[in-house]
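Note that one protein chain is taken out, while the other chains of the complex remain in position.
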Amino acid sequence: MGGVQEVRIGIVGLGRLGMRHAENLAFRVRGARLEAACALEADRVQSVCRDWGVPRGYTRFEDLLADPGLDAIFIASSSAEHCAQVRASLDAGRHVFCEKPLGVTLEECRDAEEAVARNPGSVFLLGFMRRYDSSYRRAKALIDAGRIGKPILFRGYSVDPESAIQGAIRFAPSSGGQFLDMSVHDIDLARWMLNAEATTIFAAGGCYAHPEFAAHGDGDNLAAFVRFDSGAMAFFLAGRTAAHGYAVETEVIGTLGTLRIANVPQKDLVEVLDSHGSVKECSQSFLERFEAAYHAEAQEFVDCIREGRRPGVTVQDGTRATEVAFAATQSFRRDELVRLTPLTPRRSA
Amino acid sequence: MGGVQEVRIGIVGLGRLGMRHAENLAFRVRGARLEAACALEADRVQSVCRDWGVPRGYTRFEDLLADPGLDAIFIASSSAEHCAQVRASLDAGRHVFCEKPLGVTLEECRDAEEAVARNPGSVFLLGFMRRYDSSYRRAKALIDAGRIGKPILFRGYSVDPESAIQGAIRFAPSSGGQFLDMSVHDIDLARWMLNAEATTIFAAGGCYAHPEFAAHGDGDNLAAFVRFDSGAMAFFLAGRTAAHGYAVETEVIGTLGTLRIANVPQKDLVEVLDSHGSVKECSQSFLERFEAAYHAEAQEFVDCIREGRRPGVTVQDGTRATEVAFAATQSFRRDELVRLTPLTPRRSA
Amino acid sequence: MGGVQEVRIGIVGLGRLGMRHAENLAFRVRGARLEAACALEADRVQSVCRDWGVPRGYTRFEDLLADPGLDAIFIASSSAEHCAQVRASLDAGRHVFCEKPLGVTLEECRDAEEAVARNPGSVFLLGFMRRYDSSYRRAKALIDAGRIGKPILFRGYSVDPESAIQGAIRFAPSSGGQFLDMSVHDIDLARWMLNAEATTIFAAGGCYAHPEFAAHGDGDNLAAFVRFDSGAMAFFLAGRTAAHGYAVETEVIGTLGTLRIANVPQKDLVEVLDSHGSVKECSQSFLERFEAAYHAEAQEFVDCIREGRRPGVTVQDGTRATEVAFAATQSFRRDELVRLTPLTPRRSA
Partner (left out) sequence: MGGVQEVRIGIVGLGRLGMRHAENLAFRVRGARLEAACALEADRVQSVCRDWGVPRGYTRFEDLLADPGLDAIFIASSSAEHCAQVRASLDAGRHVFCEKPLGVTLEECRDAEEAVARNPGSVFLLGFMRRYDSSYRRAKALIDAGRIGKPILFRGYSVDPESAIQGAIRFAPSSGGQFLDMSVHDIDLARWMLNAEATTIFAAGGCYAHPEFAAHGDGDNLAAFVRFDSGAMAFFLAGRTAAHGYAVETEVIGTLGTLRIANVPQKDLVEVLDSHGSVKECSQSFLERFEAAYHAEAQEFVDCIREGRRPGVTVQDGTRATEVAFAATQSFRRDELVRLTPLTPRRSA
């Protein structure tokens, strides 16, 4: 499995996260070969090609798509482009990795679902990287093994650090709102861990520190309380004002026990005892907190291609999380309960 | 302030908590003298009088009330008797401490309010003991000092240990439901810490482990999501199935920081490292967790009487917490949003 | 056991700790009656008598000793007076509680031992209050139950907060050195928990921040490594410069597990998440950390008198801890191994 059968990958999108993906693909993912990089910024493409030895660079997605020497496309472009690039790449016979969110409308999500369906030979993986984090994986395994009994409540916080607030405000017009941008990971985790679908939602929140979000029907902190078809409940908090860092914290309470993941999102194993007391510093960004998970999901994508396996995350997971995020947004904006229509059963196993 | 002016107290109710109160009043509360004890169980009255040197014992509340040598009545009887005993004691010119809940109907609460209003010379303290716990007091002081900025979300869990489930099931018909019995403390804390009143509620939950609660329109785990008139939010979880112990945990998230109280309700400062990993045992009951708070609230009651002060907890706090608990129960039972009518402003300072 | 048979107590010494003891005895110790208070400072005696209703006050120990209405003497005077007061009180037929240290020389300790021996009807309790702390008690019970197997290493830190350094420097000439003043509690805990006696000691340390201690053959931080006759080891750190508070931390490593007590000496159950990360404040003084233990040891003293029991802490425990502290001091001063002569077996059970 060594030198042969390497998966030849082209990446599109070289923002902060795209660069991390590219570097992983270039140097750390076993069985992967980063053959091409594409971004609007020609300078960035050039330096990636030169510094990391990537053979081909493009500034137009069409050119990347036309590159005959690629087995897979890794999509880390802006959210609005995801769906079209997913469809085009799949229909061009490529395997596809797509960063979250799957789409910015439900129509887009369904288009992507159809593209996946009509290309059964292609591996498709959506970047819900938390499922590849070792702590979340162990938590899921403990739940599946019955360690906490029947799940009662899932609680997921995803709050960006206040230090990143200026970027969040600039991004507000196109972010889709806190539930789509921040909670979508928690919604996916809740569906995965509860093995159930959301049915009823009530959301609230507002602008507690930064009035700029209001103009976009958004707030700097929103929360949603959700009932699932299994009877379990979920509570999501999405925000932008965490003082202590990248505050992604998850809890699952069951009838026999409770699991917490990153209750304190400590950055490492250092504790300082000084005049403040006992102090543990926290992770400051998604890149720091989920560094290993980004690596693991890329490895899983490549392994699935090489081994002919299907990833655990499906395109439907993307659609469903988006639906719930939209329903929560609607509940917040209209100040009313939102009830989701029952699905034909298609939840992930 | 030594030997003179001791407050002569009669207690009614010698259940598990009543015994603790009685012992505190008999031996540990400075300025208090436990002069009389009253309970339905004659044996228990006798042993308290004999073993703890309490001069007078009664088995009927009327006799306690008629005792001319008492300055104050300490009510630890069953919930259904609270309000009538509060009214009678106040109208008899006694200072009154009353265990929570203030009443089992809102009418009762309002009757109690009126009795307090027409007896301005009497000290009335409702047993929201958490306000006298050193951790909650420090948290409140930090909030008031602006340490966490503007409050965004209050989260309060009150889950009894699974080990006490049989008692909880027996108590279910008369408990008033999880929100009244368990969350009422959290509701009071939320009003106190957010300095705001609840306006909109959505509740859910069910019987995840113990179907017996369903017959009483109750569940073994319920949760409510609440919006307050300040814009802040609250999330309450009330339950009966905590595996790790008496799971009372509180969080207040603000724009500048987050406070957590008893995130792990550890029973002491011992940590065991063994084949399970790092293990901290938890408090197993309210008496264990709030031992010092029960002592402090009794001390505060006596100090208020001796110093002519008013306690921080008012009778209105009891009514308002009850209203919110009832609204949450209604939301759960009807599966609908409940909006509370605005109050004439009377929140506690 | 209520009003009758109360133990009538006189206290000598009304410093910071003496005041705490006096207040406990006056108001919170069941079965105790504080009948007399004695201190050099006449003003303090007066205010204690007036404010706390203590009937009789003295400024000379001889007068306290001559008070015929006392069953017990509670000694909280300065260390240099302990032994003489212990002897005189016992020989006057009183029960005696004595704050640590038992004495400032070994001769004094042996004199105290003899006084205890010749007054078998008197209860004698030495103020090793940690043995009455709920965390240490549970740890000891876990060890005795075999939970951690055979003890390998005891580690005890006792470091005062830097905020108290000026007092420590003033006290340095008469403190007996860090091992006697600070580690004596750890030495007692080690003997108690290991159920063994020290045999070999090597100590080191120095003045890392405060050169003033050097003039007294002392340092601001000293440590000793000790071998016990069971084969177990102990490591003691005694110091004055803890930034985070009153740093009393204990660990016992056994063949089947490890126990830690107050690894972080958190003052309560509050955790703050802010720009520093996750922060837990620490206890700032022995009065704060051991508030409940001081209460419990006084209660145990009174209960032993009333019930005709012997306390678990013996006068020999005081002597032996002092011997080890002196040996550690000698090792530090001479930079050499010190071997303790074997004892005729008299360790506590």
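Every chain is named by a letter (A, B and C) in the order it is written, and numbering of its residues begins at 1.
Keep this in mind: contacts are C-beta pairs under 8 Å (C-beta built on N, C-alpha and C of every residue); 3 or more make two chains touch, one makes a residue touch a chain.
Being a predicted model, the structure only gives us computed values, none of them experimental.
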Task: Touch with the omitted chain, as defined above, among A:272, A:287 or A:337 - done: A:272
Task: Touching residue (missing chain; options B:73, B:282, B:321 or B:338) - done: B:282
TODO: Just name the one of A:118, A:138, A:170 or A:333 that touches the chain not displayed here.
DONE: A:138
- [ ] Using the definition of touch stated at the top, determine which of C:233, C:248 or C:262 touches the missing chain.
- [x] C:233
- [ ] Spell out, residue by residue, where the missing chain touches chain A.
- [x] 1-4, 26-30, 50-54, 134-135, 138-139, 142, 147-148, 256-263, 265-266, 268-275, 292
TODO: Extract the touching residues of chain C with respect to the undisplayed chain.
DONE: 149-150, 152-153, 200, 202, 204-206, 208-209, 221, 223, 225, 227, 231, 233, 235, 237, 239, 241-244, 247, 253, 255-258, 263, 335-337
Open item on the list: Please output the residues of chain B touching the missing chain, sorted low to high.
Closed with: 242-245, 247, 264, 266, 271, 273-282
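Here, only the chains that are shown with their structure count from here on.
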TODO: List the centre-to-centre spacing of chain A and chain C in whole Å, with centres computed as mean CA coordinates.
DONE: 56
Task: Computed distance of Cα centres, chain C from chain B, in Å - done: 37
TODO: List the centre-to-centre spacing of chain A and chain B in whole Å, with centres computed as mean CA coordinates.
DONE: 43
TODO: Hunt down the residues of chain C that sit against at least two other chains at once, touch-wise.
DONE: 266, 271, 273-275
